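Omission of a single protein chain aside, the complex is shown with its protein chains in their original locations.
This part shows chain A:
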Amino acid sequence: MKRHLISAGDLTRDDALLVLDTAEELARVSERSIKKLPTLRGRTVVNLFYEDSTRTRISFEAAAKRLSADVINFSAKGSSVSKGESLKDTALTLEAMGADAVVIRHAASGAPHRLANWVRGSVVNAGDGTHEHPTQALLDAFSMRRRMGRVEGLKVAIVGDVLHSRVARSNVLLLHALGAEVTLVAPPTLLPVAVDTWPCQVSYDLDAVLPKSDVVMMLRVQLERMNAAYFPSAREYSRRYGLDRERFARLHDDAIVMHPGPMNRGMEISAEVADSPRSTIVEQVANGVTVRMAVLYLLLSGSEPAIGGDL
């Protein structure tokens, strides 16, 4: 039975389109004066955040509240986790409280999968280590469709720290399912070992890829996850893989620039490009609420979830 959203790979093409279409209708709710819907009244959504997050946590919270679910926010700081409580014991506590869905962010890849073994409700992965972040990929696809009118056939370049990026992996899987052509662009040191098995192209040369791209998604250089020297200096990285004004000018006129945030302005993206009208960075945040509403609606509103995968 469909139950969880742990990987973008859990979504079939039809599932993904259902999420995007549902989000499209829900976007209209965000425009009216009463933004609340009664649909998930009496359901409980737990936000279980073991890692710092601004937009994802707030976004899930807003989404659940707009659907009238009860929201319990849990962050590792200030909880029994700092006293050494294990993920399993925390999960059992949540289970006892009757959580219908657990939204989890964790520094360890695979934590949502483990959690799904211990709780009866749906588990939604809100980012696990360097593994996946499926709702980010959904909101990126939604933003692309809103700006470009379609996802199928788009040429998407995902640029930067692919190695540490859960956003890149989820996007490659989802965009492939939706029929877009993805090219990963990064220095060889920032590509994962098994990247040749991913359904995408790989390039080391940003300047060659840019003119052919409809969408350029810049990834944050995740300095906090880097325990070795992956490139000689920030400046050199920025020169070869940063999106500055000159590179931006080489994009075709309709191409858009995306970034999952938070940005290192001046490193992977220049402030000028980030603030340009062809950048979707602020829209992506607004779309995040809508897409997460769609995900929660499709997982929780019916007798059984309409999307997702089993373990």
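Going forward, contacts are C-beta pairs under 8 Å (C-beta built on N, C-alpha and C of every residue); 3 or more make two chains touch, one makes a residue touch a chain; residues count from 1.
Please note the rule applied: contacts and distances are computed from a predicted model.
S.K.: Unshown chain, UniProt name, "Sugar ABC transporter permease", "Nickel import system ATP-binding protein NikD", "Bifunctional protein PyrR" or "Imidazole glycerol phosphate synthase subunit HisF"?
M.R.: UniProt lists the chain that is not shown as "Bifunctional protein PyrR".
S.K.: Tell me which of A:Ile6, A:Leu26, A:Ile104 or A:Leu138 is the one touching the absent chain.
M.R.: Final answer for the missing-chain contact: A:Leu26.
S.K.: Of the residues A:Gly149, A:Pro277 or A:Gly302, which one touches the chain left out of the display?
M.R.: Reading the full complex, the residue touching the unseen chain is A:Gly302.
S.K.: In the whole complex, not just what's shown, which of A:Thr12, A:Thr39, A:Ser109 or A:Asn264 touches the removed chain?
M.R.: Hidden-chain contact among the options goes to A:Thr39.
S.K.: If the missing chain were put back, which residues of chain A would it touch?
M.R.: 18, 21-22, 25-26, 28-29, 32, 34, 36-39, 297-307
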